[in-house]
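My questions will all concern the structure given below.
Apart from one protein chain that is not included, each protein chain of the complex appears where it belongs.
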Amino acid sequence: MNERMRSRYGRRMRHRSRSVAVSIALWIAALPLVYLAIESVLELLGAAPLWQEPLQVIETVTGTQALRFGVAAAAVVIGLVLLVLAFAPGRLGRHELADERMLVVVDDDVLAGALSRAAASTAGLQRDRASTSVGRRRADVSLRPTSGFAVSKDDVDRATERELERLAVSPSIRARSRVESAGVVGR
Amino acid sequence: MTAGRVTLSTRAIERTFGALAAEELGVPASSSSVDLHDERGSLAVSVSAPVALGRGTVLEAAQAARQRVLTDGPALTGAAIANARIRVRSLHDVEPRRVR
Partner (left out) sequence: MTRSNRILNRLALVLLALLALTAAAFILRPEVERFVLEPLGLVVPSLGLAEAGTVLPIALIVLAVVVVIVALAVTVTRGRGADGTALDQEGVSVDAGLLEGLLRRELDGEDEVLHLRLRAFRARGRVLLAEVQVRRGADLANVHRRVSAAVATADEQLGEALPLVTHITTGLRTRFAGSTRTH
């Protein structure tokens, strides 16, 4: 797997495909057009229209006050949503891990689980006392200590940093930990 | 029928090719399946079979199976082979099944 393939597939894996949006948008565009086409066929055949002849449909829609603002507003909203979909990055919550042989892509919840694990084991806590949220560039680790036993935030920070270094995550992440003030009595 | 000439049934030819390939892939002949097509009057053979590990790499075994069909196939069946393809489907169970 060469560098070009690696970066191409990495991009593909970390971004959502827009193909669903494209097909939905096309069908939305097709619906009014199909209706107008049916009226057009009826007109050419000299048959009675389902509702109105195509030209009249257009005149009714552009001529009736309530209708024209409603339809125009709907069209503007659809247009703006499509523009956002076209230009928004559409990023998925995933990161890459360094690997010589292959491209490794990890979902952010797996990464968060790994950081929680490292933090909890350093603090000597059960795994469920650590929770982590992973964003694109940073991870927030939060720990609920056991009442009466202090947790060293520095140790936890070091442990999560070490874990991130070991994994060589890209885009790189900085982890920040927080020890909650309220603890839990018992183990 | 011409005297001194044996005509094999299509089924027999298929079995022969399947057995040749299966032997090189290290699997029972019955696990292979063979498709025959015409290629300008000669045979185009495609064999599909699993592979057993332990005789070189999978690609080497598959290549050996293909060569075997190409060289021994015509000798055994009298059919002219234009082309042979091997499709390795899956991994053959190597460990004997444990009795429970």
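In order of appearance the chains are A and B, and numbering begins at 1 in each one.
Everything below uses one rule, namely that a residue touches a chain if its C-beta (ideal position, glycine included) is under 8 Å from a C-beta of that chain, and two chains touch if they have at least 3 such contacts.
Being a predicted model, the structure only gives us computed values, none of them experimental.
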May I ask which residue of A:Ser116, A:Thr160 or A:Ser177 touches the chain that does not appear here?
A:Ser116
In the full complex, chain B touches the hidden chain through residues 50-51, 53, 56-60, 62-63, 66, 83-91
Which parts of chain A are in contact with the chain that was left out?
1, 5, 9, 12-13, 15-23, 25-27, 29-30, 33-34, 36-37, 39-41, 43-44, 54-55, 58, 61-62, 68-69, 71-73, 75-76, 78-80, 82-83, 85-87, 89-94, 97, 99, 101-114, 116-117, 127-128, 130-136, 140, 163, 166-167
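By definition in this document, only the chains that are shown with their structure count from here on.
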Quick one: report the Å distance separating chain A from chain B, using the average Cα coordinate of each chain.
49
